[in-house]
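The full complex has more chains than appear here; those shown keep their coordinates.
Read from first to last, the chains carry the letters A, B and C; within each, the first residue is number 1.
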Amino acid sequence: MQAPAALELNGITVTFRAREGGGRYTAVADTTLRIAPGEFVSVVGPTGCGKSTLLNIGAGLLAPSAGEVRVFGEPLAGINARAGYMFQAEALMPWRSALDNVMVGLQYRGVPQAQAREQAQAWLARVGLADFGDRYPHQMSGGMRKRAALAQVLALDPDIILMDEPFSALDIQTRQLMENEVLDLWAAKRKAVLFITHDLDEAIAMSDRVVVLSAGPATHPIGEFSIDLPRPRDVAEVRGQPRFVELHSQIWGVLREEVLKGYAQQLKKAA
Amino acid sequence: MWRALRPGERNLRAWQLVVLVLLLAGWQLASRNEQTAFFIGEPVQVAGRVWSWFLPWSLPPNALFPDGLPGNADIYIHLGVTLLETVLAFGIGTLLGLGLGLWLALAPTASAILDPYIKAANSMPRVILAPIFALWFGLGIWSKVALAVTLVFFIVFFNVYQGVREVSPVILANARMLGANHRQLLRTVYLPSATSWVFSSLHTSVGLAFVGAVVGEYLGSARGVGYLILQAEGTFDVNTVFAGIVVLTAFALALDGLVGRIEARLMTWQPRQGETEKL
Amino acid sequence: QGRIEKPRIALAVGGKAAFYYLPLTISEQLGYFKAEGLDVEISDLAGGSRALQALVGGSADVVSGAFEHTINMQAKNQFIEAFVLEGRAPQIAMGVSTKTMGSYRTLKDLKGKKIGVSAPGSSTNMVANLVLSRGGLKASDVSFVGVGTGAGALSALRSGQIDAICNTDPVMTMLEQKGDVKIISDTRTLKGTQEVFGGPMPAACLYTHADFVKNNPNTCQALANAIVHGLKWLQTAGPSDIIKTVPENYLLGDRGLYLASFNKVREAIAIDGLMPEEGPRTALKALASFEPSVKPDKIDLSRTYTNEFARRAKEKFKA
């Protein structure tokens, strides 16, 4: 018997009611995805294909129109309490300073105030915001807000980590620092990670497996690639390895075709 | 020249004073007409009445007050009663409005069922309910408090209700993912996010708490500023009526200032304009 | 005299400053309630009917109000008893505007006009109805406008928004003095009352639940004593005494006016607190003609008042 997957999406279909009375839009169709405990899975796909939607399903924030979600073997009803979710959109509370935002999850857990503050401060430091704990979100730059959100999620030490383009607002250098931070954490605690990114390099450098989604509507996985690069990896160095380049061009081939297909559809319709 | 006079942050108080003086002058002018004065009183006489109410020193007869000005200092008991009623009504109404508003905003089924009843209750003429309150709460302060609560409550309620429903869905989802339970969501998401809604309603309801207390007294009481006003109306003493209104207004402004302070403290997180510093 | 059962009395009145309730104010100001061992708290309400409501609701023990209320309430199966009379005429006068009805000759001229009353359904409305019925007009032939008993009433008439007014003092005296109205009926005098009601019409009195009277005879006696004492004082008081006794702010800011009004209504103030024999019947007749829900045959007038206390009080203050 296999151990149950940390997160298991079985035949998920998501149909949005497009607008009042109007038609429907099927964002995701019959998608199955399993993430084993301790596995790092990246999802790539053309913009607007349904990646965030899938993550919302996995987090329990959105109920699928069809299909089933299982968390460590249990069917999911309501919020996925074992997951931490870093949203694509900005989700910091504007009425709390950076430090208070990072603390809030710990407070929910009932961690004593002083200890929560200490842990939160340590996390802020790890994402390079040690000096900015007293800033309110509107006083931070876009990248700083993203890092604060990252600290907020990681501080809780969840079993499943869902991340939606966490590093897209960071410069390359900071990005690599953050990537290594996440990889270290992952390596130490063997979390299950579901990671969305547009950066194929990033996806390959970090993951055990990369899943490519088709263009929408009715998105579904069209390719899965096992990344057999040796661990531990340093995200900056791994990019030079020949196996990396090989995987990159394989995945890129699939992805490129898909994006162009989606885009061509669009242009054709527009014409 | 004009630049120095131009309204701005600096000379704000000065301008407010100018408006006040203009208002008083307009009032005084209008009261030159006998018939009008019969309804709106005369500012000087009103001021005299306020003097007698608050200060223990009499003035001898003079040009403005041919009969002199007694210094009775006798308003304090009335004022105390009215203020007590107002503050109680404001507090109770706000708490009830907050509580029920939060509850119904978070319990969609209950809110859907009760919705028409709450709206119906809001559209009942309160004045007609006054005798019923007197029945339930007696003629003492509590019937006035009840009347004022019915005014304050609905204003706070509707704003809290709407405020809670306006919470950003992303922030809410984030807090839920971070493991907030119902109570924690309330405290860390719904309430802070609804604060500006709550305060907007508090600004309206400070005034209405006074209105409710005074109208309650006006409809039947043995003391309070509303009682003084009722007595004065019965004897066509319009100056006293307006003196009462002036005194109440001053206190309403004071209470509102307090609310404003609390608001400013709670809302520091909001972006303000001009956060760059001019060197 | 026995022990007072309930020394703390909550007394409700609707519009205390009015002449209608002058005896109450006098007794209060001269300390006659205290002299009887009572601690009376007088709550002023926005109208006589509210005072009655306070009584029914239990927030007031005793009301200083119109005698008709006792009949009204009996029609609703509530037994209320008057035990000392303050006024023996309703002090309501009716006048037509000299501005819009300069050519007024008979009551018939009022057909289709607007008549200001203090409030629809109130005793001023009733008096107006009675006056109109003497001219052969029905209530539906005119339209009644509620104008209150304050400044609004004055301005409504002066600005020509109403053609006639039926109201109490001091409104009527003020209008009269300025020549704004011509009085066509006047129940401030006994003669006018006789004309309008066809008999003596009891007005203000102290009333309370019949049970209360039964259970607190000594308290009621003390109240009656205080009022009768005040009535006695009023018999002999000169204008300067009145001015000195009444609270400063009741004087309308114009002593001359106050005294003029006082002289108009003086006759209407009761002499000894006793209910005249004919009075209740007159009141019932008037009320029944005004209000269909009051059925004269169902009312037991003997239960609407008692003269027992007033009689004893009268004896006490004979000297």
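Rule of thumb we're sticking to: a contact is a pair of C-beta atoms (placed from the backbone, for glycine too) under 8 Å apart; a residue touches a chain by one contact, two chains touch by 3 or more.
Note that this is a predicted model, so its numbers are computed, not measured.
**Q** Shown here is one of each chain; what are the real counts in the full complex?
**A** Stoichiometry of the whole assembly: A x2, B x2, C x1.
Just so it is clear, only the chains that are shown with their structure count from here on.
**Q** Once you find the CA centre of chain A and the CA centre of chain C, what distance in Å lies between them?
**A** Roughly 83 Å, centre to centre.
**Q** As a quick test, compute the distance in whole Å between the mean CA positions of chain B and chain C.
**A** Computed from C-alpha means, the inter-chain centre distance equals 37 Å.
**Q** Starting from the mean Cα coordinates of chain A and chain B, work out the distance between those two points in Å.
**A** Centre separation, chain A to chain B: 50 Å.
**Q** Where in chain C do residues touch two or more of the other chains?
**A** In chain C, nothing touches at least two other chains.
**Q** Touching residues of chain B toward chain A in the complex: what are they?
**A** 170-171, 173-181, 184, 188-189, 192-193, 195, 269-271, 275
**Q** Can you check the complex and tell me which residues of chain C touch chain B?
**A** 10, 12, 15-18, 41-46, 50-51, 53-54, 56-60, 149-151, 154-155, 158, 170, 174, 249-253
**Q** Contact residues on chain B for chain C in the complex?
**A** Answer in residue numbers: 35, 38-39, 130-132, 134-135, 138-139, 143, 218-222, 227, 230-238, 240.
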